[in-house]
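A single protein chain has been removed from this complex, and every other one stays in its place.
Should a chain be cited, it is by its letter among A and B, assigned in written order, with residues numbered from 1 in that chain.
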Amino acid sequence: MDFSFLSDPRYDVLGAFWVTVQLTVWSAIGAFILGVVLAAMRVCPVPLMRGFAGGVVNIVRNIPLTLIIIMMSQVIANQLGLRLATRQPGVNPQAFLDTQNFRLAVLGFIIYTSTFVCEAIRSGINTVPPGQAEAARAVGLTFTQVLGIVVLPQAIRAVVAPLGSVLIALIKNTTVASAIGVSEAALLMNTLLENEADKFTAVFLVIAAGFIVLALPTGLVFGSLAKKASVKR
Amino acid sequence: MSERASVLYDIPGPRARRVNLIISIVFGIALAAALWWVLSVLASRNQLTAEKWSPFLDSKNWTTYLLPGLWATLEAAALSVAIALPVGALLGVARLSDHHWVRWPAGIIVEFFRSIPVIILMLFAFELWFFAFDAASPFAAVVIALVLYNGSVLAEVFRAGILAIPNGQTEAGFAIGLRKSQLMTIILLPQAITSMLPAVVSQLVVVVKDTALGGILVGYSELRRAGNISASSYGNPLPTYFVIAVIYIVINLLLGNLSTVVERKLRTRRGGPVVEVEAGAQTDLMAARQEILVFDEPGSASVMQQEERGFESRP
Partner (left out) sequence: MRFRTIASVVAGAAALALAVSGCSSSSTPSESSVASAAQSVAQSATSKVASAASAAQSAASSALAGATGNSQVLSSADAGKLVVGIKFTQPGLGVKNPDGTFSGFDVEVAKYVADKLGVDPSKIEFVEANSAQREDLIGKGQVDYIVATYSITDARKEKVNFAGPYFIAHQDLLVKSDNTDITGPEAMAGKILCSVTGSTSAQTIKDKYAADVALQEYPTYSDCVDALLSGAVDAVTTDDVILAGFAAQHPGQLKVVGKGFSNENYGIGLKKDDTAGTAAINTAIAAMIADGSWKKALEDTVGPSGYTIPAAPTPSS
């Protein structure tokens, strides 16, 4: 099998996977925060917030990620005028465009992934024994205190493993950023296949290996984390 | 949900009700303002004109572009699931095999294809198909990639389903002299299939959404791509994206509800009161399962029947 393309300076395999990693890390952080907020809203005493969060989750989860990412560029950025990078006059706007598309992709991933984080955490809230919340209320804690101090910490510890699955799904989902021209691993594979079609098995194995290298350790780490974090009852 | 949620906070008294009302109003106003802002920006960009949206009242837009695209999406999704189910069952059973030379390869296949993005699989399947048959087929690329991925996911669902069956079933099966293959096909698989049905139906949602990946790099004319052609013809990309999103949401919400209904029916059957089962709440699956009870091999049938009664007579 011919892996000569690996040393071809035209194809920056490591660089492409570095973009994949960056997309994943930023999206994961954002999605976790937004997911917790959505989960809190879904169980809060204000009916309007509950309805809103439920609606957002049910709508966003059911749209293909491809469509969400393309809409980030075409609707949110182009029509609504969201600018996530500054375009300096007189400077080559390519850097602006690349940053803008990267950040739009991250925003799209955050919105999409946060709905899955929200559902995971909500199921975690269900595993916390009602007595915990009742005890917390009995000592006079308010809703935000009950949730923030007592319930959510236990809920999140209970769903470390599912959150790991969400993260692995996110790693794989970053390939959709190729739809708006972010030069990550899938776009590189497409270029490679156009120019080196005869080596398609080698190309596939390299890209597949890259994702396995990213996904497997994530799975193992979250597996052991889940054991450590689980609440003994 | 309300029952659970209420554990988290006291029944609101007069002050809490006032606070909740104020938060509701502020939040509502903020939402309305955001919506108003979005609509006014879109209006200022001439995106809300009748000219941009009236094409969706034109039946030809649907028959020429959108419905064929929707059909392409559903066709690929349905075929993928139809093939992925048996593939998944096979892999799932193989992972539980007593022989390590069956168990290990199956495990590697499942873990390998679960770790790789579907787009990557599609790109590879596209080249593979061309290599094997000397013809390009975006449809085949989409279906193969979705089968490989979802077959692996369903393998895990199957495995979990089989593992969840109480050990006594296996022991009883062996005790009456069933072979391993008989035990699997007569006792374990039928029960596993029933218990994993909701998971399979919700996997359908994932498959439907994933067909859209076929439109990015391998050029399958699914719903979004078909929408692109429609948008070019009418000059209205934004409304088209919106309508396509709504179509996806409706389909997937229906599938999601189906999954919930299936789950509820199964739960009622298992743990619910006898009355409901006897009142004709039997699903086709229930009927199918009863059919299993009446075929030859009297020994196994009686075991199953007792088991079944055990469920039903539970208070």
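Throughout what follows, contacts are C-beta pairs under 8 Å (C-beta built on N, C-alpha and C of every residue); 3 or more make two chains touch, one makes a residue touch a chain.
From a predicted model like this one, the values you see are computed outputs, not experimental measurements.
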Chains still shown that are in contact with the chain withheld from the display: A, B
Sole contact to the chain not displayed, among B:Leu70, B:Leu148 or B:Val262: B:Leu148
Contact residue for the chain not shown (choose from A:Gln74, A:Gln132, A:Gln145 or A:Ser165): A:Gln74
Touch residues of chain B, complete complex, unshown partner: 45-46, 55, 58, 60-61, 63-65, 83, 85-87, 89-90, 93, 127-136, 143-144, 147-148, 151, 181-182, 185-186, 189-190, 219, 221, 225, 228-229, 231-235, 237-238, 291-292, 295-296
Contact set of chain A toward the excluded chain (per top definition): 70, 74, 77-79, 81, 89-94, 96-97, 181, 197-198, 200
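Methods note: only the chains that are shown with their structure count from here on.
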Chain centre separation (chain A, chain B; CA means) in Å: 20
Interfacial residue positions of chain B with respect to chain A in the complex: 1, 4-5, 7-10, 12, 16, 20, 23-24, 27-28, 31, 38, 41-42, 45, 47, 111-112, 115-120, 123-124, 127-128, 131, 205, 208-213, 215-217, 224, 237-238, 241, 244-245, 248-249, 251-253, 256
Chain A to chain B touching residues, read off their complex: 42-50, 52, 58-59, 61-67, 70-71, 74-75, 79-81, 125-126, 130, 133-134, 137, 142-143, 146-147, 151, 168, 172-176, 178-179, 185-186, 189-190, 193, 197, 200, 204, 207-208, 211-212, 215-216
